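Complex shown without one protein chain; remaining protein chains in place.
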């Protein structure tokens, strides 16, 4: 039965020559350790190492990939147990939630979420059936039972998954206490923080003032001016770096980069402190901060990541009722050539900087991103991201990027996930797609098999390790 | 000879494993009834049920897909008999027109028009030869002869084509007399109207005032204000619905949506009545009407369709001489995320609304449309449209949409055609491409064969029936 659900040749080109080479390449990388340099696993999970709760709490309730699709078909988030901001009631019967999910599992046919879940059920829980309304209870019971065993404690799975290093994502004001707890516990799993200052940089978001207060407190630098703000940011980067961080990350609407004059930026900052910042102020402040972060990265060596082009919390009704990150983020068209001009001209020729750029706008792959990454020593391309980290999406990324930027201006894969259990599924998928892509090149005699093997290893392991210095 | 012209495995992947599955899936759907929920067949055709005229009048003169290509190679529309606005002379010898077409039929190699025509010649007219200058007369005679027989009367073909339901497209002021005639005739073919108010909504088009007068007349509501205009529109929707309509349709430049205040919109409307509306007024009025139409759809249950991004009548010379719809419409880059924001936030969470969105801008498939349709209960994706309803175009649509939106947030196929005889060819093409797409997923073990069969049925029949409530 396993052949049916998780065929060993899955995702490979059905053409026998390509498939054979793909399988050979995949065999060479499938057991390599996982490096996960960018993601959203809660460090608390590994700090506390408590058993996972029930299947609904584990798989459905925290994963917007899953309830997004269910919601699009008219299933309410309340009925799926997604907690509300005001604490108003939602479904509490987790077996019932699981049942709804199971009955609608067919909706995920042909989606990466469907593929990851199938992998999870077979490989992690050893359930060799297709989930449906009929076997929902059986799945629920089997998973619940396993979750109570030692084998399913987070750290045990971390080791079983063969994770060599995992980066979390953390606010600039975070004290990284969970990371400390992990370290202090004596457990040898490598879990590092990533410095993400969005909440401190978005001067017109509702929580900004609070974040600035926190930042003042944790840095010991009273933030009353732009200059003290910058000192506090530098202070926090140092703090993060000392606790293992290798990178920073910024989510932005547009990748516009521009250094403001001291007066301009100070004026904006003062307006922000008085809650008078305009939208234009906020955009310019972000543009300026991208320049500052690049400068700081050259100083302290932290890898700089940016991922523009997501309209966050697009659905106001959902946002107001359920809060952040509920699957209502929608991509926007994004421009890189003109927007990155100032940053790349100032810092792009400097090999001390590693600037990893992600996108949700695939039309920029071959038009802007590959030509830029294929020229500037500092710039590298992050993998296909979010809506695009799928079979077709990853394939398109490779097809449009490699010919111009080459393999060595990319940085391998990252899973960017909140769903700890999906990490092996995602890396396995990526390794399969890369193997298949390289097999295609080999079968077309564009590269030779020994080159393909080297590139395969680089994509699965070498590039990410080098780029993130992990 | 038939094998050569219309091979039974045509359009399938040549790889034997995929081809075999594709053929199996196709075999399961090829004889399903055709539901054509969106198109431009004249209801008069089926109301009168008169024999089709000669081959040139049937195939060339009314079809801008065909003379567009001929024109691009320097063949004048006059020489193809396309009638002029001012009645100035054009070629009247239809055999001569046919000859020009036949001699240039090679231009269509590799185009969907070429593929549809080949299907038509073989399947409808049973001519198993490739059209060329040499056999032009022979084709002309054979087709002419068949068109005179009973078997080629429109209603007979409707039945032969196995059309379960066909939607026409009709102006808001249309009395639907042809539809009445069809119903009254006792013939059991299902032909329903679709409410398309463009002429009444585009306040700065030359014919607007006339359309408003007509609308006043047919609704019995004197339109002197925005409020009375809206009442008239609501009145006509009711009228259409009572006569079988299941949907509305709007062609727009940009999908910008915005509800104006009562004063704003009334002022614009009054300027329009005095022929003083600006371009900005016209755009804002459309944006406002999209909000109104969504509201009305929630009330009356008509499916709402929008297809933005076509620059109509781009070629002024052709437009001035030959009028509307002469193949001079050119796509424009289109933005959905920001433009649909207001509409989706107001109505997108409401499952009573079905909003079907089309596009001519393929770069929005994976970037904007699939993420939106994969989240909002109200929004569904219309199939690849117009310049994209081709073998490669349909394949790209599926490859870029399904992974994020899933199959069940799409609505199957529609032919959108004026060319009645091409309907089976277009649906057959679509079913083949969908079968082939699903066969690829199956051969790659992304889905299983039983899932593929269900999805195949849904794409060919189930989804369109459900979405349009037909």
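Quick notes
Residue numbering begins at 1 within each chain, and the chains themselves are lettered A and B in the order written.
Everything below uses one rule, namely that a contact is a pair of C-beta atoms (placed from the backbone, for glycine too) under 8 Å apart; a residue touches a chain by one contact, two chains touch by 3 or more.
Note that this is a predicted model, so its numbers are computed, not measured.
Within the full complex, the residue among A:128, A:180 or A:338 touching the omitted chain is A:338.
Checked against the full complex, the one of B:193, B:255 or B:331 touching the unshown chain is B:331. Contact with the omitted chain, checked across B:150, B:274 or B:317, is made by B:317. Residues of chain A in contact with the chain left out of this view: 15, 17-18, 335, 337-338, 341, 344-345, 348-349, 351, 363, 366-368, 370-377, 379, 399-400, 402-409, 440-441, 443-448, 451, 454-455. Considering the complete assembly, chain B touches the hidden chain via residues 4, 7, 9-15, 68-69, 71-74, 106-112, 115, 130, 311, 314-318, 327-333, 360-363, 387-388, 390-393.
Please note the rule applied: only the chains that are shown with their structure count from here on.
Rounded to a whole number, the gap between the C-alpha centres of chain A and chain B is 40 angstrom.
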